[in-house]
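Only one protein chain is missing; all other protein chains are in place.
Then we have subunit A:
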């Protein structure tokens, strides 16, 4: 099993302004690299369903999120990422739009949609601000969807409405300072009390996205995996809330290469006592919870890669048409053509793989492991390569944060590490292929 993951959170700040660099840059660069932002209006309505939007509702969802992203997410991304701050207001807006509980049943405050819908939201958010999207993922997939799939009715009723609304910001704790891809090597333990009514949790969890939002205290609520027995697979999952005695912020992780507007922390559990009602699923039964949730985690991380790639290709395409060198637009040169065309083909390949897998992903079961790993393996490296080509095509403009490619380039790298390293995907996939596959589809 794999997984290491980042977590994150952010405070707020004003919207970004374009500064010095824009004076030096021709209009074409500016237009090409920014999302359309024709005023503050929202847009609506287009065509029917297609492969990437399995139903009309998916289509409407994509348009709503894209419109929101153009008007409200894109304008704030530069500043929050520069300042390494979590934009709590933007996050709250995701709740108002019904996106935080995308896969949760309406009775618990969710929107009752599926894996394809989750991919659409991640793709669209990530095209503008992968860091905000990562915080969204940690909250909505790793906590909210995880509890929706694995929790009891009581647990869902208690925690999901506030999480879907965005009044709590949540995350999940799996990786440890000394255990990432080797997740079963975790040493955080939960020891039952003699009467069996409670557990005492001791240990530390690392790379926790949304582990803090203010840099001073922990996030609001977490699903925490801990060892509850001597067997290697004796892992259980618990709900731990901010303010429980012994539950502390170890450190806010500063200076990340990318995903800088998403807060990442180490969380410390020093004899945290939780009641049995905090146990999610069966004692020693968290492997099932983990397996169920890992697939959607990987697929949505792959969707983030697809979003990054799309934005980078749009930038390359626009810039390549407008920018001239030696008297011709640079997209008339074979070297630039290769960057753009290779990127587009890889992007479309990845996107088709992604939405094909998402369409068949049953959130309540396991069994899509091979292709959940496969989409993430492919789409994340694809995104990193496409971002790199975009930077090459845009030259100096690509290298500066004012024009976004630089940020997407840094953000893309995380996708090869968090939520399952490439090496973890290789290992899992070959295990599954060797076990189950003789002839391929």
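Convention: a residue touches a chain if its C-beta (ideal position, glycine included) is under 8 Å from a C-beta of that chain, and two chains touch if they have at least 3 such contacts; residues count from 1.
Throughout what follows, contacts and distances are computed from a predicted model.
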Per UniProt, the name of the complex member that is left out, chosen from "Golgi mannosyltransferase complex subunit", "Vacuolar protein sorting-associated protein 51 homolog", "Electron transfer flavoprotein subunit beta" or "ER membrane protein complex subunit 3":
"Electron transfer flavoprotein subunit beta"
Out of A:61, A:77 or A:147, which touches the unshown chain?
A:61
Decide which residue listed in A:78, A:113, A:274 or A:357 touches the omitted chain of the complex.
A:113
Which residue of A:96, A:277, A:342 or A:362 touches the chain not shown here
A:96
For the chain that got dropped from the picture, name the residues of subunit A it touches.
36, 38, 40-48, 56-57, 59-61, 64, 67-68, 96-99, 102, 106, 110-113, 117
